[in-house]
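Every protein chain except one is present and positioned as in the full complex.
Right, chain A next:
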């Protein structure tokens, strides 16, 4: 993996180019496609092709949703991306699924808990590296204890740093030994919760490694994934990230997985974080919210979401978002997607996911364009206010509504009496 910085601006973050293996050059800030079980959530590869004409994206795969495939992959002699139905794509393997809350606890001196659909597995560093070797991803993260959030105690934070150091000793060693990983790039994990002291220690450990030991950083331990990431406060998160970024090697890309809100994500980009994932788009879709925020400066007021569960759109035949060029908005209406929600039809979340991913990919293009024009602060302000009088709330409320029989159409009954 090769990373080249194109420009750094005081207020507009940094633009770069990432080349993973034989891929074309990917522009940073980069959006990784989050996946579950190797597939983009709800979408088959055929459908994703309808969403994106860009055929060399990076899939963010997670061991917690793919652990059961490890043995099969050991027997697979083609690429990991071929196995999951995305030939030609690049793959980046993470431990935890940023789309779902990672349960806390289960950490120990020598093991990291891997929470899967089948229960919990305790991973030693050796076992972890063997599994990674089976997957043979293009890029993968080093094993770390990232079970920290804004509430973590000093003791927990310190343990996460100390244990991560120990895990990484073995990861670095195995990384250079395992034949199946000779073309893979390792990301050095930076942990340490919200403690500047602990973060500095974690960064020092990575920077002590001989040159070429790793090809980038992954910053974790700010949240425990899922909707928790959407609840983080800028005032809390930004200072600690800024503290980290200042000490990281400039020439290495920095990844922060998780469903950060669009606003927080922009602030992180301004600080110099380079790579993110689409879990926010997923979290919105799975809670029946279509992303409608605007990333093109204009005069109209915009809302963060359209709530598809809202009765008010039952007979609204407009697209989810007017002027959107995605397949869902080109061919389907709010009323239809509302109906699919009410009838628990799979196509509802498929159409929402198509829209949200499309929206998020376009958002990233707009981000890069505004950075190139040195106008990131203006974009941040636009996303913050959306031309309204108060800061827009981008938090995702979980959808706990139950579709009752009372929601059934009365039209039938009207016809039949």
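Some notes on this structure:
Criterion: a residue touches a chain if its C-beta (ideal position, glycine included) is under 8 Å from a C-beta of that chain, and two chains touch if they have at least 3 such contacts; residues count from 1.
The definition used in the following text is that contacts and distances are computed from a predicted model.
Per its UniProt entry, the chain excluded from the display bears the name "Queuine tRNA-ribosyltransferase catalytic subunit 1", taken from "Queuine tRNA-ribosyltransferase catalytic subunit 1", "Ribosomal protein S13", "F-box kelch-repeat At1g23390" or "Ribophorin II C-terminal domain-containing protein". Across A:1, A:69, A:114 or A:240, the residue that sits in touch with the chain not pictured is A:69. Across the entire complex, the residue among A:339, A:368, A:384 or A:401 in touch with the chain not shown is A:339. One of A:43, A:186 or A:326 touches the chain omitted from the figure, and that residue is A:43.
Although one chain is not displayed, its contacts with chain A can still be listed: residues 36-47, 50, 65-66, 68-69, 71-72, 75-76, 83-85, 87, 117, 314-315, 317, 327, 331-333, 335-336, 339-340, 342-343, 345-347, 349-350, 405-417.
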